[in-house]
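One structure follows; several queries about it will come next.
With one protein chain held back, the other chains of the complex are shown just where they sit.
On to chain A.
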Amino acid sequence: MPEALFHHLPVLQVVLTLVAAPLCALAGSRWAWSIATAASIIAFAITVTLFSSVLDGTVISYHIGGWAPPIGIEYRVDILNAFVLLIVSGIAVLTLIYAQKSVTAEIGSEKHGLFYAAFLLCLTGLMGVAITGDAFNVFVFLEISSLSAYALIATGADRDRRALTAAYNYLIMGTIGATFFVIGLGLLYMLTGTLNMADLAQRLFDHGDNRTLRTGFCFVLIGLTLKLAMFPLHLWLPDAYSRAPSAVTAFLSATATKVMVYVLLRFLFAIFSFSFAFEASVLRVLVLPLAMIGIVVASVVAIFQDDLKRMLAYSSIAQIGYMLLGLALVSQTGVMASIIHLFNHAITKAALFMAAGCFVLQAGTTSIRELRGIGRDMPWTMAAFVVGGLSLIGVPLTVGFISKWYLVEAFIAEGWWPVALLIVASSLLSFAYVWRVVEAAYLRDAPEGVVRKEAPLSMLVPMWTLAGMSIYFGVDSSLTSAAASRAANALIGASNLFWQ
């Protein structure tokens, strides 16, 4: 690869899909899918290149327009956000391959051009949030991804009119979240006069503790936890996920909330340094208990759901609880557990929502009651669902086990074994909701006179790729755990600088 091109990879990562988006809209329904898929594949290739060049610990700093930070906007790729980029762009490629058949069935063909344009914009936004080193730029990309996500969810209206209210509610909530975030940023800017993250961290530290800083912290925290659906700010999520088109749900569930967890990690550990004792106290007094309550409540709600997608949505809220638990512990192992769960849950949940999408396509329903006996009609889809379900429960040899293992380890290392026990016990709840589906699919007879075929290959392949990964990385977790461990070291190390 020419040196000049390589140098510009960080910006190309974002620009490419941004430019491809209007092309999709212009090209219309016929070509939109191909353009979007091609763009996402190139984006994924760029991510892989970036990831492999930062794996050894180097940090790529790219100055937009040649303006040096802190004046200019800086893109900064380190192991942590390269890992997040890998998840986002990788899932995007798989979802797009999967989407072709699913979207044709669920959305009117006149909207396809716009749909894929919105999809690419959402992808652009999420990658932008991850790659940028500028705090205000985070807000801009956040809005790009959110606005396009609202539109994507609303396209579910062709199948379920309630998608419109879901999208509207999400819009209100998302906007409030983003506004809170930007209010917080405004306060920090007021205090320091800079928006570059690294610079912000240094100046906040020099400034020391004060009320403006604390208020800014609160707004940023609430804004972000709203976007990542922390209990009880999760209320927008079940509707949005269950009523969006299947491909959208698969994509958003695996990426949107995960990117927000990343931003939260970045702000907590790299920008607000830990000399500010109030931060640790908020995390332990507020976030930790809410995460625990969220895990239990959302899992129990999931047990009683009849709609498969809604059940998975509630399970997502519970899983986000695990990530929050890890970061609320404020330790290297805790953060590492969060990061590894971020990856593991992304692939697991995407596979599960893809299976739900296959059911929508072939059986026309996501009602668990109506999916009786589906295991015999769609064995491959259901088997992928079972693999994903085992991973949600945390059965050994799946990625879910790896996540829980590290998380439990982290809590025991700090001596918080009641929380560790809760984590293990909560597996029982996940077992209950996964089991209901397995029972209906394999042990009940199909409803009379229903004909259901196996899903097409173009949907099975991406789904099984993800399901296969949930097993592969469950057996050989050296790559993911090394990446997560280095990322956690980098984050905690960054805040350690300020500790002295």
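As a working rule, a contact is a pair of C-beta atoms (placed from the backbone, for glycine too) under 8 Å apart; a residue touches a chain by one contact, two chains touch by 3 or more; residues count from 1.
The working rule: contacts and distances are computed from a predicted model.
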Point to revise | Protein name as given in UniProt for the chain not displayed, "Phosphate transport system permease protein", "Nucleoside ABC transporter ATP-binding protein", "Na(+)/H(+) antiporter subunit D" or "Cytochrome oxidase maturation protein, cbb3-type" | key: "Na(+)/H(+) antiporter subunit D"
Point to revise | Among A:Q332, A:S427 or A:N489, the residue in touch with the chain that has been omitted | key: A:S427
Exercise for review: Quick one: say which of A:L164, A:L191, A:A383 or A:I412 touches the chain that got left out.
Suggested key: A:I412
Point to revise | Contact partner of the left-out chain, one of A:S52, A:S281 or A:S458 | key: A:S281
Exercise for review: Name, in rising order, the residues on chain A that touch the hidden chain in the full complex.
Suggested key: 165-166, 169, 172-173, 176, 180, 211, 214-215, 217-219, 221-222, 225-226, 232-233, 235-236, 238-239, 278, 281-282, 285-286, 297, 300-301, 303-306, 314, 395-397, 402, 405, 408-409, 412-413, 417, 420-421, 424-425, 427-428, 431, 443, 475-478, 481
